[in-house]
Every structure is written in C-alpha cells, then in structure tokens.
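Take this structure first; my questions come after.
With one protein chain withheld, the remaining protein chains of the complex are depicted in position.
Chain naming follows the written order as A, B and C, and within any one chain the residues start at number 1.
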Amino acid sequence: MKAVVYKGPFEVAVEDVEKPRIQHPNDVIVNVTSSAICGSDLHMYEGRTAAEPGIVFGHENLGIVEDVGDGVTSIKQGDRVVMPFNVACGFCKNCTAGKTAFCLTVNPGFAGGAYGYVAMGPWPGGQAEYVRVPYADFNCLKLPPGTEHESDFVLLADIFPTGYHGNELAGTSPGDSVAVYGGGPVGLMSAYCALLRGAKKVFVVDRIPERLQKAEQIGAIPINFAEADPVEQIKDQTDGEGTDKGIDAVGYQARARAAGEGREEPATVLNSLVQTVRATGALGIPGLYVPADPGGPDEQAKQGMLLVAIGKLFEKGLRMGTGQTNIKAYNRQLRDMIIEGRAKPSFVVSHEVPLDEAAQAYQKFDKRVEGYTKVVLHPGR
Amino acid sequence: MKAVVYKGPFEVAVEDVEKPRIQHPNDVIVNVTSSAICGSDLHMYEGRTAAEPGIVFGHENLGIVEDVGDGVTSIKQGDRVVMPFNVACGFCKNCTAGKTAFCLTVNPGFAGGAYGYVAMGPWPGGQAEYVRVPYADFNCLKLPPGTEHESDFVLLADIFPTGYHGNELAGTSPGDSVAVYGGGPVGLMSAYCALLRGAKKVFVVDRIPERLQKAEQIGAIPINFAEADPVEQIKDQTDGEGTDKGIDAVGYQARARAAGEGREEPATVLNSLVQTVRATGALGIPGLYVPADPGGPDEQAKQGMLLVAIGKLFEKGLRMGTGQTNIKAYNRQLRDMIIEGRAKPSFVVSHEVPLDEAAQAYQKFDKRVEGYTKVVLHPGR
Amino acid sequence: MKAVVYKGPFEVAVEDVEKPRIQHPNDVIVNVTSSAICGSDLHMYEGRTAAEPGIVFGHENLGIVEDVGDGVTSIKQGDRVVMPFNVACGFCKNCTAGKTAFCLTVNPGFAGGAYGYVAMGPWPGGQAEYVRVPYADFNCLKLPPGTEHESDFVLLADIFPTGYHGNELAGTSPGDSVAVYGGGPVGLMSAYCALLRGAKKVFVVDRIPERLQKAEQIGAIPINFAEADPVEQIKDQTDGEGTDKGIDAVGYQARARAAGEGREEPATVLNSLVQTVRATGALGIPGLYVPADPGGPDEQAKQGMLLVAIGKLFEKGLRMGTGQTNIKAYNRQLRDMIIEGRAKPSFVVSHEVPLDEAAQAYQKFDKRVEGYTKVVLHPGR
Partner (left out) sequence: MKAVVYKGPFEVAVEDVEKPRIQHPNDVIVNVTSSAICGSDLHMYEGRTAAEPGIVFGHENLGIVEDVGDGVTSIKQGDRVVMPFNVACGFCKNCTAGKTAFCLTVNPGFAGGAYGYVAMGPWPGGQAEYVRVPYADFNCLKLPPGTEHESDFVLLADIFPTGYHGNELAGTSPGDSVAVYGGGPVGLMSAYCALLRGAKKVFVVDRIPERLQKAEQIGAIPINFAEADPVEQIKDQTDGEGTDKGIDAVGYQARARAAGEGREEPATVLNSLVQTVRATGALGIPGLYVPADPGGPDEQAKQGMLLVAIGKLFEKGLRMGTGQTNIKAYNRQLRDMIIEGRAKPSFVVSHEVPLDEAAQAYQKFDKRVEGYTKVVLHPGR
C-alpha cells in the first residue's frame, strides 16, 4: 500500500510499504479516508527530533473498518471510525483513570503512545491507505456512515479535543475571559472551544493576518503581537486586570516578539501568560514542551529547562495544567456536537489533497505558504 | 502596649507602641493571647525583603475580643477568636470566590493582604498585646471559650490550613502516595494533612534529624536527602514509579543537596518534584516563591525567574497549583477536627514563650538552634 | 413612599408605606428602578402560603443607591446595583461556603432569607420606591451606570442565575443533551443557560404555545406535552436513550398531563424526569417544593411528602440537586456576559409597567392572559 514515509530532514515521500494486517484478536485494520497533517509532524519533518528515516507519519486518522480481529466486540467491518492520536489500552491504571494520553501498556517504559510518531511506540502512522488499530473497541470512535462532516470528524483525532483540553486544563467556565497565545490550528480550536464553553471574551494572540482573521470570524478578539506588547493590549481590553484564564497553544518553539522571524525564545509564551492572567487564574498548556530538544537555543533549553517567572506565578496564585490530550475524554461529546450542528471545527482546514501530493503539502505547510494552515490527506478516497 | 518591632536585619525588640483602637464600624480589637512566629517572618528578619524598621510583626494571631465596632454582628466582647493571616474583606470578587488570600480591597493595588508583613497592607501585626481586626465578622473564627487547645488553635491562623492547602493544590485523595519536600512546620503540616485525607504513603524529605523524627512520629516516611538522592529513595519505595502527588513546602530559599549549608539553588525542590511525581500526577506549591528577591543567587533569581524542567513537567502531564493559602476555606473544619480530637497539630510547636523573650526567640529560631522549630509567643497571658 | 402591599388572596394594592432608612452601618437604601414579579410571588398572591396581609412584595430588585451606612466600603451613593433575591450576611458558615441561599444570620432559626417573602425574614420587598439592603457590600452587585440593559440586569436578581443554577445542579457540560420541564421564565432561562454552557440539544416541555415558541427561538426543541407523552417524544429524538441531564423548572404545582388544567399532581414532573434521563444522568431541581402546602391535593402533599419513583431513580444511578439558588455564585459572571453581549436574557420579559399598574399586572400574570410571562415594574423611573 502507499504511505507517507519520512526520508530525512525536510523530506517525505509517498512509497509502497507493507499493508498492515491483524496481529492480535483486538486489532482492526482501517482503510484511511482522511488523515490530517499535524504541526507536531513538522517537528519530525524538520529534523528537530530523534526520528529515523523510514517512519510512516500520521496520527490524525479516520476511515472505514476493513478487517476485524476475533476479540473485537463493538466494531464491525464497514464501520466508519476516527481514532484518537493516542494509542491506549483501556485497562491500565492511567487509562482507567481517564488519562489515556499516558497509557502504560502500548509503549513499554513510557507513559503514552501514538501512531506514526518517534518514541511513541511501534504504531505505524495513518498517512497511508491502511492503518492497524489495536484495542479497537477502545480506540475506535464510531461515526455516522457516509462521508458527511468528514473534515470535521477527522479533527476529532487530535486538534479539536486538544483545543478543548487546553480549556479543561485552564478550567474555562461560562463567563470567563480567556487569552489564547497562538493562532495556529490548536490555538484556533482552543479559542473556539472557549466560546463553546461560554467564555465571555476570548483573545487570540498571533502575528499572521490570516490566523487573526479566522480568530475574528469565530468571535474571538485578534491581538497582533507584532504591533504591540500583547500583555498590554489584553490588559487594555480587560479594565487593566488581565484575563481569568490563559492557554498556551504555541509551546517550546515560541519566538521572541522583538526578534522577528529569527530567534526562538522557548519560554516567552509561558511568561507572557503569567503576566496576562489575573491573580487566582489558571493556565492550560496544550502547547508542546519537550525534555530534550537538540535544536534548542541554549544548553538549558536543549534539556527542556526554561527560565520561568515562577515568583510572579506564585504571587498570583496561578494554577497550571499541562500535557498531551486524553482524546477519549472529549471525542464522543465533541462528535455529537458536530452531528447536532453545534460545532463545525473544519473552518481551520485550509487544504484537502490526495495522498500522492503529500510531499508538496508538507513542504508548503512547513513554510506556511499559500495559506497552508491545516492539511487533510485523503488516502482512501 | 508592648509589641515586637523590627529594628533592622537580624534585630527585633519588644517596645511600647500605640495601642490599636476601633477605626471602622466593622473593626474589633483583640487582646492577643497567642501569636506564633512564622518562617516567613524570618524573610523580613534576615533583611531579605524591603521591610523597613518599625513594622510590628505577627500574622498568626489568637486572642480575646476586647472592643467591638458598631457594625459587627456575630462577634461579642469576650469571644475567643483566631484570625487568618490574610486580611480579607469578604465581598470583593476574589473573596466571594473563596480566594481570600487574594482580596482586592484590603491592600489597594495588590491582590492580598496580611497582618504585620511588608507590602501586605496597613495592618500592624499581632506579636503585641492587641491587634486590630478589620471586617471582623468575616475575619474572626470563633473558638470554644477557655484556654484549651490554645497551641493547636493558633496554628489555624496559618500553617495548619497551609499544610492542608498544599494538599488541596495537589489534589491529594484517599489512597494517594505523596512526597513532601521540606520538614519544617509547613512540611510537617502538609504530611499530617495528607494522612488526615487518607493518603496511603507520605514521604517527608529533609536533612535535619529532629524534623525527620517528627515526620516518622506522625506516620510519614522520613527521607534524608543528605544521605542519598531523595528522588531515588522515593522511587525505590514506590516500585520505581514515583508518587501520585508532590508538595513543595520549601520555596525559593531551597539549598542544593551537594552544597551543604552553603549555596541556595532556588528551583531545586521544584525540579526534584518533577522527577519524583509520576506522569498524570500533580504538584501543590505552598512554599513561597517571590517575584523580587534581592538576595537571590543570580540575576534571574533576583527577579523570580528560575530554570524549571518544564519539558519534563509537560511530558508527564503534571498539574501544578501555587499561591498563598485561602485560610478561610479550611479553618472552620480544621478547627472542628481539633475540637473533636481528630487532629492535634500542636506537635510541631517546640517553644512557648512570653512576649518579652521574643528577641531571643527570633534569634534562636533563625539559627534553628536548641530545637527551635515553631515558637508561640503569649503576649496576653 | 409607594409600595405593592399584599391585601389578601388575589389582591395587592399600591399603597403608601414608610420609606426605609439606614438601620445599621452596613445598610444602604436603594431607589428601585426595576423590580420584577416572580412566579413565586404568585404562591403568596394566591393565598397558597401563610403570608399575612401587609407584606410588601418584591425580591428581584435593581436600582440606584441613595443612602449609604457608615460601615459600607465598596458601594457609593449613585451606584447602580442589583441585589440577589436572597438576603445574606456573607460571613456565616453557609455564606462562607458559597451557599448564600442558606444564610444562617439574616432569618434567625432558618437557613435562608429573602426580601418581601413570607417566612424569609424581616426584609420588606422592593416592589416599592425604595428598599433597604443590609450587608450592602456583600449584597449589592454593581452595574455600569446608566439605563442600558435594565431588563437584562434585573433578571440577575433571580431567574437568570436560577436557570443557571438548575444546570449547575444537574452538572450540564458541553455536549450534553438536556430536558427542561417547564417553559415559564425559569424554564426558559434554564434552557438558555444550558445552551450557553454548550449543551448539544435542549428540550423544553410545556403546553403553552407562546412558551414553546420562545424555546424554539433560542435554539431549544419544543415538546408539547398536551400532544403526546413528553418522555416518549424526547426518547424518540435521542435514539431511545433519553437525555444526559434533566431540569425541573415547575415544582410542586405541576399538573397531571391527562387532567387538563384541572388537577395538580405534584410529583409528575419529578417522575417524568426519572423516566426521561438516561442511566448515570443527573437532575437539577430549581423548581420549588415545600414542606407545607395548605393547598396540596392530598394529606401527604400538604406535608410535602410525594410519591417518587425512587426505585427507578436508584436503578439508573441518578444524582439530584435541589434548593434555592445561591445567586451570588453566578450573578457576577452572568452580568459580565450581558455586558459583553454574550447573553441577553430579557427575551423572557413580556411586560414593563409603572408601579401604579402593579395590581392589574398581578391579576393578568396570575391568569397568564395577554401573554403575561414576566413582568418588570418600574417604581423609580
């Protein structure tokens, strides 16, 4: 079958690889109809991780079940399903506690696994015609048959729940004001979910006009940090007080405001949030921070050690929640909101392309050219 | 009246100052029978803050009501009361939300006020014969008449609720394992409260034998970090997994393990906790961090910027709660546990002395000599 | 001054009564610009309570502060304020715990007080030119100056927060389906708040076309129980499963479906909810039930004892929350949602009339004629 294979920094290719097959009674094989490219795929693509050539990318997968293991109960051939990016067993201590992003079973020696990702276990990605899904009863979320809402549903694999998770970590309540740093797909989903949860006022901080326009379209207030200090801009619009909650949808590759496109300043978003959020508030950090970053700007950053305004954070009594999203905690109700017409997250999808064009799509997405914001591949269509 | 007055670094004196009087209809004047010295008083005592000579110390106050303003409803002359260290109005946005440590009324321009503390508002301390208590209906917690449990009840002003708050921030649940860094009064109270909340296994990390012995007496497991890496010691006793929760009862004056008594390493406890607590766990940070520390070991630390293992913290999906304790959220039920004989926190009190001996008590407590762990002054006895 | 005075069953009159004055340092006197008539006023109006002639009605009050006691800190003459219907002290055990509907101070011997209501303490109502507000710092919520949003803001005194409370009791989360029984003002507010909180699908059960139309206008699904069993209608629209949550916005004066306008069947809504909500769900009961109802249809009902389907409720593992609304827990953020344009609850207001016309307004509202749904009186305009 065809699949997107990592060849080395800044290079992927669509190649023939072996088609997956049932290896365990609880497996299913899914014919992938949609698989999105994630910002975190670019970390590997850019050679910013330990990923070795040969890995098949793709952790945001949706498709039609083609083959079903003997132990599977609730999933049948022909079912349309979407899978959380995190592979999870459903029965370990963490999965039982709802922390499926930290499964202790699927990636021995580490808490958490994923499809098509370096160091996340032996699970080939789904930017391919087929993908093997283990513990299928647990990992497959059933969708209505047909092709409706395809671009909305595929976002249930990662970024729509991840935007929701950011709010869950921050504890966004109806009537809250929320500052979201980062207007990429996860930032836009975070703002969108804040509004779905009843936030009164949501700010999205970015510098890219297209992103800020999308933020405005969904009812958020765009803050262009290239124009002025975003902390001041937000305080000006909150009676000098700051927001109730803050969400970091950028992570460790944040760039210094003054530095233009140049220098990374990994803690700048985190520390801006400490300034932006009012005393007694909370921060949700869905944006990725890593304990080892070969490309970090200094020795400490390479080891995931960042200079954080912990004194101010404590003085304000802030709370902070971090970590990858337990997708299963949210994907069912978010699916239902899509079905009922209460949510339509696909507004972030900028491009839908056949699998064959994956290499170009990666290139353009990586450079953020031609409005490439969120790309969905369609291997199985 | 007599009061403990700050004279300058490493010097306090008991001097005559003006006796407080009712200034507002909601005030009461309390004749102080017990006022404890807090570890945070030592920050001022050591000249480690902007405190100016002349300030009257004392934020852990208990006594008998002597005079009552016209607006006060529930407090009568002769009532025995204990006051939270945080002065709070009871009606601002933060107080209404239960965040009384961040009152917006009592210390204009800042979220939070306290008695006898630099930059915490115009509220003279209670290491004195009398103290004025504003918003008395809100700030006074009534105690049974008499003198019973005096040393337990005085701890309701700060460290018993603060130990509880550490657990609340960490979310300690029955059956949890908990690592408490720091075996001083707040650390011991944190361990004690973890056990009251049903923790299965509580570790207390310190190097001072007396503290470790007290930890053991209450049912915690002492970890002497002078003997070996505390992270490894705790992992060895948790099947290599680490604990469910962690509490930082040290704060920014933490010292490097290797450095003996010498060099401060302000983030060492925080980063040890990131190593100690297992993925999906949570950290409670009652230990004080400050945005400006003139005595910090480097330029960043002086501004409250510390190198934090944020990459690892995120990878583990840890949550973190910080900030001063909203005493009123806990002092009523903790009082009742004392009355019912279910809690007896006074085991941490090492010395009870008359007000006259305050200067020597400060000296010895600051040097941690002669077993000075927690000192209660008795001005009004 | 003029005030709405209860004269006896089915009779109120606008009469001259003594103007209130400051009686305690924490009082303010408010010139009432808006005071709404509540469905619960009708319980008294209909002689269905122990209310004696002479009582001044009105617990949904908004106005301008005219006089301020010496002890008041945050409220100034000229401030525009709205008061929770529940009078509360702010410092008793229940108020401190956020349960302001159960204040232990303001109505000795009972948990909870209110303005202008039988057995709720010595607090004359605000359907009058002036009203005295005790513990004013705690009970007044400040509004922007002017007259904007007057009809929205007055609903902050009771029914907008009460609709929110129904959802809080039921635990409505984003993506939930919710069944609201009762399409009166509280039912409509409950449905409106469910949608603000992100519910995916909200049903409103009633028989009155105007109410069902309003439900539909705000995005809820109208269920006319005169046409068919509402339980079946709702199950048909939820794949046979029932809803996640249910809200009883009717209370003890519910009428049997078959009985037309005739016979009351006090537990019919409660028991319908047990059928409507799916296993593991939850019920929020803001609708009033009383321990003594002289007009109850049988001996048990007169004592507040109703036949409840407790066997089925248990089998389904339902949770249930009841009781009057702690308005202060919600009124601040709901106010802010109004200010930011995210909420506009005044769609339920059907009539705004001067104080002089109160008697007729009561008559028509009690008979539900001429579309009288929610009436706001304007004494001070």
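Here is the rule we use: contacts are C-beta pairs under 8 Å (C-beta built on N, C-alpha and C of every residue); 3 or more make two chains touch, one makes a residue touch a chain.
All values reported here derive from a predicted model rather than from experimental measurement.
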Touching the absent chain when the full complex is considered, from A:Glu11, A:Asp137 or A:Glu264: A:Asp137
Selected from A:Gly78, A:Gly98 or A:Gly371 as touching the chain missing from the view: A:Gly98
Residue of C:Gln23, C:Thr147, C:Gln303 or C:Gln360 in touch with the missing chain, whole complex considered: C:Gln303
Touch with the omitted chain, as defined above, among C:Asp41, C:Glu60 or C:Asp293: C:Asp293
Missing-chain contacts mapped onto subunit B: 164, 173-176, 193, 196-198, 200-201, 332-334, 336-337, 340, 342
Interface with the undisplayed chain - residues on subunit A: 24-26, 69-71, 73-74, 89-93, 96, 98, 105, 137-138, 328, 332
Footprint left on subunit C by the chain that the document does not show: 94, 97, 99, 101-102, 111-112, 169, 252, 267, 270, 278-280, 285, 288-293, 300, 303-324
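By our rule, only the chains that are shown with their structure count from here on.
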Superposing rotation of subunit A relative to subunit B, computed on C-alpha atoms, to nearest 5°: 180
Mean-CA-position distance for subunit C and subunit A (Å): 42
Geometric centre distance via CA averages, subunit B-subunit A, whole Å: 40
Contacts with 2+ other chains: residues of subunit A: none
